[in-house]
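My questions all concern the structure below.
Missing here: one protein chain of the complex. Every other protein chain is in place.
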Amino acid sequence: MISIICGTNRGQSVSKKIALYYQNLLKEAGANSYVLDLKELPEDFMNVALYDNAGKSEAFNTLKKKLNESHKMVFIVPEYNGSFPGVLKTFIDALDYPQSLKNKKCALLSLSSGSQGGALALSHLTDILHYCGMNVLAQKPKLAKIEANFKEGQFTNELYVTLLKEQIEAFLPF
Amino acid sequence: MISIICGTNRGQSVSKKIALYYQNLLKEAGANSYVLDLKELPEDFMNVALYDNAGKSEAFNTLKKKLNESHKMVFIVPEYNGSFPGVLKTFIDALDYPQSLKNKKCALLSLSSGSQGGALALSHLTDILHYCGMNVLAQKPKLAKIEANFKEGQFTNELYVTLLKEQIEAFLPF
Amino acid sequence: MISIICGTNRGQSVSKKIALYYQNLLKEAGANSYVLDLKELPEDFMNVALYDNAGKSEAFNTLKKKLNESHKMVFIVPEYNGSFPGVLKTFIDALDYPQSLKNKKCALLSLSSGSQGGALALSHLTDILHYCGMNVLAQKPKLAKIEANFKEGQFTNELYVTLLKEQIEAFLPF
Partner (left out) sequence: MISIICGTNRGQSVSKKIALYYQNLLKEAGANSYVLDLKELPEDFMNVALYDNAGKSEAFNTLKKKLNESHKMVFIVPEYNGSFPGVLKTFIDALDYPQSLKNKKCALLSLSSGSQGGALALSHLTDILHYCGMNVLAQKPKLAKIEANFKEGQFTNELYVTLLKEQIEAFLPF
């Protein structure tokens, strides 16, 4: 079971829509997955799931338990302020170190409203996941100008679909 | 007025103690400062201060207003999972873009329990602050093995004190 | 006297043409500069100017002496393999540490044939220059798809000209 992590807690996010699109591509390729939307994090997550409070939030523990059972993950990462959302790093900070991520495998995908596509976001995230002992697939599509290229749940830019399919093809046997 | 940002919301953090130590060094150098401890962030900050809710948290607005009036900042950054704490990026994501940080100046300082000192944390943070238009002082002390080198509010490693004083000497005219 | 470093030793490089364009913009803004094209490096540079041979190449020493007298630098950086050219780092490795770069100031500009513009190249270079004690201006224009946007020595994309002028406006008083 592959975990697809929607890397923002913003409501109605494009990232969530792309997570669902990606889930469908995985299904077509014969792989089961579920979407973990960071919007599902408990409201007081930042205070009840970290440090001395680690493990005390039942709602977070439920999300974490499911993730811990997964050995492959896909991160859908919007660009915020030249990197990935703070909430995604806070989520990683609240996981079990190192067992949540160590010796597991992941694929990363970024999107941005602007023209740069999130290269720095994925570079930072790669550093962190490597630190946690997680192998990161080399292919990391960066989907720039996402609003112009993804509408009503579908890509209008065929290149982007190709990039995602090639990533999945490399990820499944990774 | 220099803002010293304690880059974690963990209680009783070493970062907070170093922030207070740094404030004293600034005072000795003739500079006024105050400490903004991320522990002061409202509990539901992640949900009430971002995206559609931007500006709706009075508690956050008060912290932000004071920061916006400041033109120099010092970030005290503990290493979490090979980078800086997620809560610090979430805090940056909730600031006013670009006016909170643009054309301002900052100095960065990292600390780690381990032996690496946080070089990647400060590299990632530099990328983000540059994206936001903030100039970052080249000197970025990385204080490794902090528990062995800082006890009861004082450094036991004179080199670390020297690094901080040299940073301040470069930062004040920056 | 500002040094404009053309960050590749490729002949007929677009970087060189942009370096000359940038020099003209600096002149219009009242600043003197010269172009140091890495193509001028001696052919055996990699072997005669580093390590035990440091200082033994007269041709390199001449280039270095002029750079050492300069307190502001502009780096024109093409994207090669997702970062900046190896020859640029080799050049930095051959400079005098730390006096060639320490406590000096620079502005960075990247260009790429592809759509990403060189964000990672400038991130890596910033890390290195900060390590060497050089302050880096926050504004770092990234000029993507350069062949489509710069022809016969002129930009066909007005946005790019605006970005360069804004960078210079921020750099001169930096």
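Brief remarks follow.
Per-chain numbering from 1; labels A, B and C assigned in written order.
The rule is short, and it goes like this: a residue touches a chain if its C-beta (ideal position, glycine included) is under 8 Å from a C-beta of that chain, and two chains touch if they have at least 3 such contacts.
A quick note: this is a predicted structure, and the numbers were derived from the prediction, not measured.
Summary of contacts with the chain left out: across B:Gln23, B:Asn47, B:Thr90 or B:Ser123, the touching residue is B:Ser123. Only one residue in the set C:Glu28, C:Asp44 or C:Glu166 touches the chain that does not appear here, and it is C:Asp44.
Of the options C:Val14, C:Leu36, C:Val74 or C:Val87, the residue whose C-beta touches the omitted chain is C:Val87. For subunit A, the residues touching the absent chain in the complete assembly are 103, 123, 126-127, 129-130, 132-140, 170, 174. Seen from subunit B, the chain kept out of the figure touches residues 115-117, 119-120, 123, 142, 144.
In the full complex, subunit C touches the hidden chain at residues 9-11, 41, 43-47, 50-52, 80-93, 97, 120, 124, 127-128, 130-132.
Assume only the chains that are shown with their structure count from here on.
Chains compared, subunit A against subunit C: the Cα-based superposition rotates one onto the other by 180 degrees, nearest 5. For the touching copies subunit B and subunit C, the fraction of interface residue numbers used by both exceeds half; the interface is of the same-residue type. Across the assembly, the mean Cα position most removed from that of subunit B is the one of C.
The geometric centre of subunit A is 27 Å away from that of subunit B, both derived from CA atoms. Our note on geometry: subunit A versus subunit C, Cα centroid distance of 36 Å, whole angstroms. Shared interface positions of subunit A, defined as residues touching 2 or more other chains, are 120.
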